[in-house]
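Complex shown without one protein chain; remaining protein chains in place.
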Amino acid sequence: MSAAVIVFPGSNCDRDIQVALAASLGSAPEMVWHGEATLPDVDLIVVPGGFSYGDYLRSGAMAAHSPVMREVVRRANDGVPVLGICNGFQILTETGLLPGVLMRNAGLRFVCRDIHLRVEDNATIFTRGYNKHQVIRIPIAHNEGNYFTDPETLARLEGDGRVAFRYCDPSGAISDAANPNGSLANIAGVLNAAGNVLGMMPHPERLAEAALGGTDGRAMFDGLAEALAKAGAS
Amino acid sequence: MKARIHITLKNGVLDPQGKAIEHALGGLGFAGVDSVRQGKFIEMDLAETDPGKARDAADAMCQRLLANTVIEDYRIDIDE
Amino acid sequence: MKARIHITLKNGVLDPQGKAIEHALGGLGFAGVDSVRQGKFIEMDLAETDPGKARDAADAMCQRLLANTVIEDYRIDIDE
Partner (left out) sequence: MSKITPEITPEIVAEHGLTPKEYDLVLSIMGREPNMTELGIFSVMWSEHCSYKSSKRWLKTLPTTADWVICGPGENAGVIDIGDGQAAIFKMESHNHPSFIEPYQGAATGVGGILRDVFTMGARPIANMNALRFGHPDDPHTRHLVSGVVAGIGGYGNCIGVPTVGGETNFDPSYNGNILVNAMTVGIADQDKIFYSAAAGIGNAVVYVGSKTGRDGIHGATMASAEFDNDSQDKRPTVQVGDPFTEKLLLEACLELMATDMIVAIQDMGAAGLTSSSVEMSSKGGVGIELDIDAIPVREDAMTAYEIMLSESQERMLMVIRPDSEDAARAIFEKWELDFAVIGRVTDTNRLVLTEGGSVVADIPVPPLVENAPEYDRPWIPTPPAGEPSPIEFDMTLVEILKKLMASPDLASRRWIWEQYDHMVMGDTVQRPGGDAAVVRVHGSAKGLAITTDCTPRYCVADPVQGGRQAVAEAWRNLTAVGATPLAITDNMNFGNPERPLIMGQFVGCIEGMAEACLALDFPVVSGNVSLYNETNGSGILPTPAIGGVGIITDAAKSMTIGFKNDGDTIILIGETAGHTGASLLRREIGGKTDGAPPNVDLGAERRNGDFVRGQITQGAVTACHDVSDGGLLVAVAEMALAGDMGAELSTPNTVEWLFGEDQGRYVVTVTDPDALVAAARNAGVNTMVIGKSGGKILTVNGGNSISVMELRGAHESWLPDFMAGK
């Protein structure tokens, strides 16, 4: 089982996700520089958080045009699992792999804190480590996490069960008060139609170890490791 | 020649910054201010000397990078 | 009436965004692009009906809130 983490100029959660994945996969993912035109043959591709190109112009916009992203898109379309976290989510929307955009937080401020998420669907390779509607605690840290899309796309996402996570309160209730950034329908993460691409604003890699204050993120990577092992074995 | 590009949010797309500005202006005592929208304004020098080609180039830049056409419209002015 | 306000960085002030955009455009194969500068564009409706007064109000808004006059210049267009 192998994974690759794409590193852009300005990525800064690349090492964090590398550490978290290594703990669950048993081996460290390969770090791939954005300028590469090819990708190693891996079972999972992660587009990490950070500020690729400083988030200048629009978060994710410039990174989406990096040479390696053409290859990421191709692999994603071939069914390779792709996980985009925070800036990675922004980049995946800019490439068109995921619908919608991440706009400036409604509060107009960067927000770094633990929030609660409701797992909307646990039948994906990314969320199989959770129960359906499980409430998990995971940090966010972003300035542009305000998910927006047009009504038709939203209806399609909802209809197809492609909303992976929603911001909720500790009891699991979806409310405006629990929405940290103004996201449409409290959306914190969405899947592509085939279910092999997930983008999410929260950072599961930041609470994947007890010493850092929580382990709710760990289940995602453990679940992924299991799913990929199974897929590899079959 | 110079290209001047305005990138604005499409109608119907919520503009949190515009809202915040409107609110802040109200707080400062400016009355009668409404529908504030904030966009981007990008200027650049182009080596191209043909206005038509310059516009086409700028248009391609907007399509590919400068604007996110899911939420944004753009307008290009070419200045000789 | 409508006020259209352009806010741009003063000459000589570093524009990291413009620099990065220029670089990215080069990477996308757009040649001959130079001096890219990014600014803001703000539109608003004003209840005021006198163009002179509308301009004065917009100017006050720029001074007090919209522009950071330490590093930015602004231009106001009033549209009737």
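Think of it as A, B and C in the order they're written, each chain with its own count starting at 1.
In this text, contacts are C-beta pairs under 8 Å (C-beta built on N, C-alpha and C of every residue); 3 or more make two chains touch, one makes a residue touch a chain.
These figures come from a predicted structure and were not determined experimentally.
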In the full assembly, spell out which visible chains the left-out chain is touching.
A, C
Using the touch definition from the top, which of A:31, A:141 or A:231 touches the missing chain?
A:141
For chain A, which residues touch the unseen chain?
9-10, 12-13, 15-16, 19-20, 49-51, 53-56, 109-113, 139, 141, 143, 203, 205-206, 210-213
Where the missing chain touches chain C, by residue:
9, 12-16, 19-20, 23, 68-71
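The criterion applied here is as follows: only the chains that are shown with their structure count from here on.
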Between chain C and chain B, distance of the C-alpha-averaged centres to the nearest whole Å:
10
Please compute the C-alpha centroid of chain A, do the same for chain B, then give the distance between them in whole Å.
29
Of all the residues in chain C, which ones touch at least 2 other chains?
21, 24, 28, 38
Residues of chain A engaged with two or more neighbouring chains:
57, 62, 65
Which positions of chain C touch chain B when the two form their complex?
6-8, 18, 21-22, 24-25, 28, 30-48, 57, 60-61, 64-66
Name, in rising order, each residue of chain A that touches chain B in their complex.
57-58, 61-62, 65, 94, 100-101, 103-108, 146, 148-150, 182
Mind pulling up the chain A residues that touch chain C in the complex?
53-54, 56-57, 62, 65
